[in-house]
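The other protein chains are all here in position, but one chain of the complex has been omitted.
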């Protein structure tokens, strides 16, 4: 498990320069290994995202491959999608990550489970899967933390996304 | 229905001098017929109340005779009783009243459904019965109003009591 | 309706993609919606009766069956102030500084349909009616300039909010009468406890002047419920026994235009009931009423059927069996109307063809205490 997290951290340190909302939340965090969770919202255009290859399954179902380490309400059932927050909610800039196997190409991908915040719990499509989930004292992989802590709007949790950051290897 | 409410109002006007928390909430209310709802917390001692004759049934059951016009969570299931609020909650001084038949003596009694306020919904023993319930524009008999409005602590509703005010005739 | 676009794109990608290609990093975005509420969009209240600090309303697309978003209300969340153009709305909310206690602040927060983001806030007097959600406790006036909110402390008054300026106009006493039934851009009436109606007018700034109270219009032993229906021209009120009182509000003092009955001799034992009892489709004149079998004191029981009336002819033209119960009913106002129902204790929102009554879909997994349904104010015409 930790080997995989190490790989995730390494990968993210390589892509850190692309960071967007990242720096303001870094602070002391970088000193203790939360770098991996403070990943950027990668500035890939929407059009490109829509042409993602290698997808199968129903993003409104807890069985969907990207949800292997999620814990919360699926934004896909709440007015958002796997990579978008419902209208009027604010994405958390930092969050936990997991590594999930895509059944189409049988490869592992790093998934970022950014919370959407500022409205109360959506309540639909509750989904809890814990592949590689870590304790809260290893926050980068912990789905028991309310990651809305990093938003402007505040701490109130609405739902969770599952954004592909890239291949895990 | 209204004949009964008239009787209740008449009765209450007779007992008004016994009022406790009543006057401060009267204000303009007495001008438009909410007098009946602004009934006093009658200063009968606890010891006397405990010697009430003519009771049968389970105060934790929605079938209990006093609940014939109640809508809410039974305080008897929440740390209170039919005539007491759970610890730390404040009784509403004004509320709606109903008239319920006591199966023991087959007589009608006026029941005051004072809400207990200042903690959120207890959630236990939800009970909705509407014998003689009136629309909210006839507030004295309406169980669709949150009667916590009259408390010091504020508008948040915890549970409902069912206090015997006296015989309905 | 970007949500749907995104879903479509994803599905297309699934089909078209070579299975071996690697997924690229994605951007995390925020959904937006059409600027105008579409005819088959609908808001449904979830008052969350056992968790009333966390009430909310869900915005649903009844055509796709998707949830489009939501708003969080304050304590005991009620209905929304929907602008007639479908572009904006206001949310009246009660907040206490420490959740269940502390200083009370009442506000109306304004939102755009396009982004569902909390915008301008108007502070209102901390007196708003708290109780079961009724649209008549906080309606928007026809034309959309003002909203009038009912206060009950138990002193009765109304607060007027300027929907265009997004500001509070003021509080006006209404002694002895409650709820708010708009009859024009600057006219409304209230119902008095003794069965009379109290007319009122708004001036250009929204200040309220009370008119002359009507005589007693409703019987003491069969009073009208709070759940009147506006046909666009008249108010219809229902009584527990099944009478329909039609109000004539054209003159200075309201009166009864006519009274008819939902129930014929053949229907003995049936009554109207529920929380949102009825809904009226303006283009066809069809009146939808939640009916149940029951005796006295069942006036708030949920409906097991919807009876459809030709309101002009005062005649029933259809019965729709609900295969369950409903406490709320509403119909969309467009040319292909949908019929919506909800039931506390159930988490499905049901969508029917309003002409045939046929169940089209259930939108599942919503809150456990859905009450008031608010269809789009936009008819698409």
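We call the chains A, B and C, going by the order they appear; numbering starts again at 1 in every chain.
As a convention for this text, a contact is a pair of C-beta atoms (placed from the backbone, for glycine too) under 8 Å apart; a residue touches a chain by one contact, two chains touch by 3 or more.
The structure presented is a predicted model; accordingly, all values stated were derived computationally and were not measured.
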| item | value |
| --- | --- |
| Chain not shown, touching residues in chain A | 1-3, 25, 27-29, 31-34, 37-38, 73, 94, 118-121, 123, 126, 128-140, 142, 144-146, 148-150, 153-157 |
| Hidden partner chain, residues of chain B it touches | 15, 41-46, 48-56, 59, 77-91, 102, 104-105, 107, 109, 112, 114, 118-125, 156, 158, 161, 163-167 |
| Touching residues on chain C - with respect to the absent chain | 48, 51-54, 72-74, 93, 95, 97-101, 105, 107, 109, 118, 121, 367 |
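Heads up, the rule we're going with is that only the chains that are shown with their structure count from here on.
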| item | value |
| --- | --- |
| Gap in Å, rounded to a whole number, between the CA centres of chain B and chain A | 51 |
| Chain centre separation in whole Å, for chain C relative to chain A (CA means) | 37 |
| In chain B, residues with contacts to at least two other chains | none |
| Multi-partner residues of chain C (at least 2 other chains) | none |
